[in-house]
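Just one protein chain is left out here, and the rest sit where they should.
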Amino acid sequence: MSLKERKPLLYLDGVSVSFDGFKAINNLSMVIEKGEMRAIIGPNGAGKTTMMDIITGKTRPDEGSVFFEGDTDLTKHDEAAIANLGIGRKFQKPTVFESHTVMDNLVLSMKGKRGVFSALFHQEDAQERNSIADILEIIRLEHRKDALAADLSHGQKQWLEIGMLLAQDPKLLLVDEPVAGMTDAETVETAKLLREISRNHSVIVVEHDMSFIRDLDVKVTCLAEGAVLSEGSLAHVAADPKVIESYLGR
Amino acid sequence: MRQLRKLAVAVLLSFLAAVASTGHGKASDTSLEATISALASAKLKDRGNHIEALAATGDAQVVPFLEALAAGDVYFKKSDKTVFITRKAEGGLQLLDPLSLEEGEVVGSRSLKKVKVNNKLRRLVRGAVAGLTVQSHDAGTRLEAANALYKSQDLEALPLLKAAVAAETDETVKDAQERAIAAITLKNVKASEAERLEALGKFKAQGDQEALALVSSFLPQAKTAAESEAAALAIQSIEKSLAMWDAVENVWYGLSLGSVLLLAAIGLAITFGVMGVINMAHGEMVMLGAYTTFVVQEVIRKSFPGFFEFSLLFALPLAFLVAGGVGLAMERGIIRFLYGRPLETLLATWGVSLILQQAVRTIFGPTNKEVGNPDWMSGAFEIGGLALTANRLWILVFALVVFVVLLMVLKRTHFGLQMRAVTQNRRMAASMGIRTPWVDARTFALGSGIAGMAGVALSQISNVSPNLGQTYIIDSFMVVVFGGVGNLWGTLVGAMTLGVANKFLEPYAGAVLAKILVLVFIILFIQKKPRGLFALKGRAVDL
Partner (left out) sequence: MISRYLFQALDKRAFWVAVALMVFAVLVPLLNLVVPDGHPLHVPDYLVGLLGKYLCYAMLALALDLVWGYCGILSLGHGAFFALGGYAMGMYLMRQIGDRGVYANPVLPDFMVFLNWEKLPWFWYGFDQFWFAMVMVVVVPAVLAFVLGWLAFRSRVTGVYLSIITQAMTYALLLAFFRNDMGFGGNNGLTDFKDILGFSLQSSGTRAVLFALSALALAGTLVLCSLIVRSKLGKVMIAVRDAESRTRFLGYRVEHVKLFAFVLSAMIAGLAGALYVPQVGIINPGEFAPANSIDVVIWTAVGGRGTLIGPIIGAFLVSGGKSYFTAAFPDLWLFALGGLFVIVTLFMPKGVIGLLGQLKGLASKMPRKNADKPLPAKPEAAE
C-alpha cells in the first residue's frame, strides 16, 4: 500500500524550493501520521521555517507535492484555504493582533465560517462564550481578557497565540519555537500544554531547546541543508554521528 | 580654400560667358526695357508671353523686376506708361528703375497704375526667376532656385538646369539640381524612357514623402511597361523606407521621452527605490533645479552676458546643491522621524511639496519663466529621414551620463558601499561603525540633488512654472514601480520602455489616450508583477 493510499495526515513528497539559486529545501520527504506529535530540530538555515511556509501555503515549492489527509495537494491552495482545511500555525515571533483585546483575538480565531458576510452578521452565542472561557483558562489569561494584546508580556503573547490555535481547533498544528524567550518555568508549562493538546490534535513543533524536546518525548526529525538528516527517537537522533557533525557538535 | 573658391568663380564666369555666346545671346538693356514696357501695356492674358520672353533672355538683371512683379510691386505711370518697381515710402510710393534699381522720385499712388498678375502668371514668374537664378554666383541662391524649380517643375528651365548641373561644384546644390531635373523629366512628355527610369531611380533613392508623391502622380502617365514597373517598385521601396524611418522616428521620440522620464525618475530610484522613502516632493526638487537655472541665467544676463553659453554648466552644480540642500533639510527635519511608516512619509512629503510650490510661486510669481537655450542646445540636424533636435539629443546623453555616474557611485565608492550596507541590514551596518543616520541623510540629499540636476535639463524643454514638478511626479513613480524598486537598471529600462511605448501608441490613439493606456497598462502590470520588471527575489523580500 503506497503512502498516498494509506492517507497519512501530512505527506511531503520530494519537495524542493530555492531562492536565487540557494536551495532552502532540497528533495525533502516526510510523513506525519494522524494524532502524531513530531519535533523538528536542525541548525539555522536548515529549512525548518521554509518547510512550514510551504505547508501553510506562504511559499510555493519549485518541485514536489504536499498531501494533506491523503489527497489534498496543499501546494495548490493559498494560506486562507489551507487554514480552513484545518492547519493552524504559530509563528516564531509571536504575532497576535495588538490593537485587539485578548478576548477579541480569540473571537477572531474561533472555528467557524470565515466569509465576509458571516463575519458581518456574526452573533456571539453561549457555546462560543463557553469555549472562549475554557481556552482563557487553559492559557491562563482570564484575568487579562479585556487587556489589549499589545500590553501582554512576551510569554503571555506566546500563550495567547497558542490559545488562538486552540480556538481554531485545527487538525494539524504547526508550532514554531514556542518557548523562545520563555523562562524555564514557562517552558515546562508549555511542554505540558503541548502534550495536552497533542491528545486530540496532530502537532509539529520546531524548537532549538533540547530540554524542551526531551520534555515532549516524541519522535524527532533533524533537518539540515533542506533535507532530512536523521529521524527517530531523541536518543537515536542525538547519537547519530551526522547530527552531531552538523548540528549538535561534539 | 580661398583659392578653390576663386577657381569656382572663374569657372562659373567662363561658363556664363559660354552660355551667353552660344545660347540666347545677351540682350541689350534697350531690348529688355522694351520688353518690360510691352509687358506693362499688354493685356493680362498676353503678359505670359512677355514674361517668357524676359526669361528667354537669360539675363539675371531682370530677376528683381520679376520678383517685384510677382509681389505686386510693379506700377506704370499713367502719364507716360514708364514702368517702375515701387516701394512704400512716406507720402506715396518710391519709384525705382526696373533694371538699374536707381531710386527716383516719390509720387502719390493716384498717378500710378498697378501691373496686375494672377496666380498663373505668378507661377510663370517663379519658374522664370528660378531659371534665371539657377546659375547665380551665390550657392545659396542657386540652391533656392533649384528647389523652386523642383517644386514648379517648369519644363522651360530644363536646358538651363542641365547646363547648370554640369558646371556645379557644390554637392548640395548639385543634388538639388539633379532632383529638380528628375522631377521635370517625369513631367516631360518628350523625355526618353532611359531618362525617366533614371529619374525614377533618383526618387527611389531619395525615399521621402515628396518623392512618393511625385512618383505616385507619375505612375498613371507611365508610357512603357518598364516605366510603370520601375515606378511601382520605386513606390514600394519608398513606402518601405518611409515606414522604416517612421519607426526609427518613433523610437527616437520614445527614447527622448524615456530620457526625460529617466531624468525625472532617477533621483526617485534612489530615495524610493533604495531607501524606501516615498517622496511626493520629488517633483518639486526637479522644479527647484529648473528655477536655479532661471536664476543663474538672469544673473549671467545682467552681469556676465558673455558667459551665457555656459549658463547650464554653472546651473548644474548649483541645482544639485540647492535641491540636495532642501532634501537634506527635509530628511533631517521630517523624514527621519517617519522611517518605517511609508504612508505617513507620503503625506508629510506631500505637505512639503505644497509648501515648496507656494514658496516658489510667492517668490517668482505664478507664471511661466523663460529659460533660454544656449546655442549648442538649439538647432537640429538630419540623419536620413530623421530630424534630431540638439536639445533632445543632449538630454538623452545627459540622462545616460547621470545614470552611469550614479551607478558608479553606488558600486565603486565608499559612500555607495555604506549606502548599500545600510539598506541591506541597517542594524548590522550600525554595529560595524557606520553612522546610519548620516548615510540616510546623504543618500536622500543625493537623490534630491540628482532631481535638481534633472530640473536643469528639463528647463530646456518644458515650461518652468511652480507646477513643473507635478507634471512629472506620477510618471516618475510609474517608472520606478514598473522598473522594479531598488534596481537602477530597472529604472533605465522602465523609463525607456514606457517612453517608446507611449510614442508608438500616440499615432493610433492620440497623445492623451496613449498616456491613459500606458497608465492602465502599468496598473495591470503591477497586479501581475507587484515588484516590477526587475524584482529582487528571495526570502528576504517577504519579510
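First chain written, first letter: the chains are A and B, and each begins at residue 1.
Please note the rule applied: contacts are C-beta pairs under 8 Å (C-beta built on N, C-alpha and C of every residue); 3 or more make two chains touch, one makes a residue touch a chain.
What you are looking at is a predicted structure, and each value in this text was computed from that prediction instead of being measured.
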| item | value |
| --- | --- |
| Selected residue (touches chain absent from view) among B:L155, B:V248, B:L519 or B:L533 | B:L519 |
| Touch criterion as defined above, residue of A:K7, A:K23 or A:H122 at the omitted chain | A:H122 |
| Interface with the unshown chain - residue positions in subunit A | 56, 58, 78-80, 83-84, 88-89, 91, 95-100, 104, 107-109, 114-116, 119-122, 164, 168 |
| Missing-chain contacts mapped onto subunit B | 278, 334, 337-338, 340-348, 350-355, 357-359, 361-362, 470, 474, 477-478, 481, 512-513, 515-516, 519-520, 522-524, 526-528, 530, 542-543 |
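By definition in this document, only the chains that are shown with their structure count from here on.
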| item | value |
| --- | --- |
| Interchain centroid distance [CA atoms averaged], subunit A/subunit B, Å | 67 |
